[in-house]
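Just one protein chain is left out here, and the rest sit where they should.
Up next, subunit A:
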Amino acid sequence: MGSPVPGAQGTPPAAAGGTPPAASSTSPGLKPPTRRGSELFLLAFAALLVTIALILVEANQEQELTMRIVWLGLAYLGLLSVAHFAVRRWAPYADPVILPCVALLNGLGLVMIHRIDLAMADVKLPKGVVWSPAAPKQVLWTAIALVLFCTALKVLSDHRTLARYGYTCGFLGLVALVLPGVLPSFIAPEINGAKIWLSFGAFSIQPGEFAKILLMVFFAAFLVSKRELFTTAGRRVLGMDLPRARDLGPLVAAWLVGVSIMVLQKDLGSSLLFFGIVLVLLYVATERAAWVVLGVVMFCVGAVAAWKMFGHVQIRVQNWLDPFADAANKGYQIVQSLFGLGTGGLFGAGLGGGRPDQIPEANTDFITAVIGEELGFVGLAAVLLIYTVFAMRGMRGALAVRDTFGKLLGGGLAFAVAFQIFIVVGGVTKLIPMTGITAPFLSYGGSSLLANYILVALLLRISDAARAPKTTPKPRPQQPAIADQFTVMVERPK
């Protein structure tokens, strides 16, 4: 735990403060490399890829190829550079791969949203409808998100500060989560069957996206402070230590929240995502598989009950089992998604060469299906691998950071992104029932983008803390030795 060297096994928590950290981070004068240069290089590479993607789309869509594209590419690089310098200034030891991954995904998302704009404009024009393009709005959102990202990095100089606001975060998160479900529909309209938006005129937000992070902060803080409580074993059943019944509180609470999202907001994806994240946090905090088993059982019970009781759940399951049964109506979306993916095949129809207009919600929930159609399996796999690299680097930061809160929060955030992409892409490719949540960074949507950039800022902050040399050497020489001895004393009689 205390070692910043990746791959080292965790040592007992009590030893954390005292074990001498790896030589590089303590030796005076020998600072570890910040790797900001690598980050800048990777960012430029990401901007280049995004520019090439834009050129391909424009060429395939018979748009005029002008120098404008190059300027757009450079502008994007400029935006990224702002983020890069913010990292350089406020989190110099942060992981150098995370931001380029995000930049590539966000840029690819912008290109795809622009590409879908072109397709939709093409479809709507003969009907006399003018399609209002989504890409410019998404560019604006990206800019706002980057401002928020920089602000978060600057304001939050130490992620442990967040732990202090755990309960505040929890309260705000819960309110944000439940708000659209309970508010009247003139302010929280039901869009595509889900009641997850708050609408203020032309401007609408999805508070659930922010709730996800706020609740994660709360759970991490809560679990860290009450860790001992949850590790106390209850009865032993089938070789598994079951938690005591009274410690089930948080799990039951999370379960209730998940179910209420499903019922009040008809948002299966968020419900699944939220519950999965809480389970993982519990598991990491307690190191007990029993929580996971218990949680999965509870989830299954809830899912079966929901399936029995709610028509919209039954439709989703039916569409998953056999979308072709009603390919023209209920199964239309998933069938079109599969057709797009199949038509794309191994190498895809080429950027700008597919038919994204065939898939409803192409620029939000189904954007990965459009990528699969136009860039083929190869492109979809590449995108999945970028997400994997992103999540794994986040996880690496969590492994390397020294404090338990940071570990828990970092691990949770990294898992949240991976799990969300699993739910989205799994739904689009018919691995699991389609639940309708956005692909982080790729999908069109301001709330999602803002929230996910905050998530990136947190991950960078944690990875920075993991790699940074200790600036304030506060030697606490004696404490750990005692702690060590104490542990040894307890162990001996066994």
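Just so we're on the same page, contacts are C-beta pairs under 8 Å (C-beta built on N, C-alpha and C of every residue); 3 or more make two chains touch, one makes a residue touch a chain; residues count from 1.
Quick note on the criterion: contacts and distances are computed from a predicted model.
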{"item": "Protein that the absent chain corresponds to, by UniProt name, given \"Multiple sugar transport system permease protein\", \"Sigma-70 family RNA polymerase sigma factor\", \"Peptidoglycan glycosyltransferase\" or \"NADH-quinone oxidoreductase subunit K\"", "value": "\"Peptidoglycan glycosyltransferase\""}
{"item": "Options A:A414, A:I437 or A:I462, residue touching the unrepresented chain", "value": "A:A414"}
{"item": "Residue among A:V425, A:L449 or A:A465 touching the omitted chain", "value": "A:V425"}
{"item": "Touch with the omitted chain, as defined above, among A:P96, A:G109, A:P207 or A:G340", "value": "A:G340"}
{"item": "Residues in subunit A touching the chain absent from view", "value": "1, 8-10, 13, 122-123, 125-126, 280, 283-285, 287, 324, 327-328, 335, 338-346, 354-355, 357-358, 372, 376-377, 380-381, 384-385, 387-388, 391-392, 395, 398-399, 404, 407-408, 411, 414-415, 418-419, 421-422, 425-426, 429-431"}
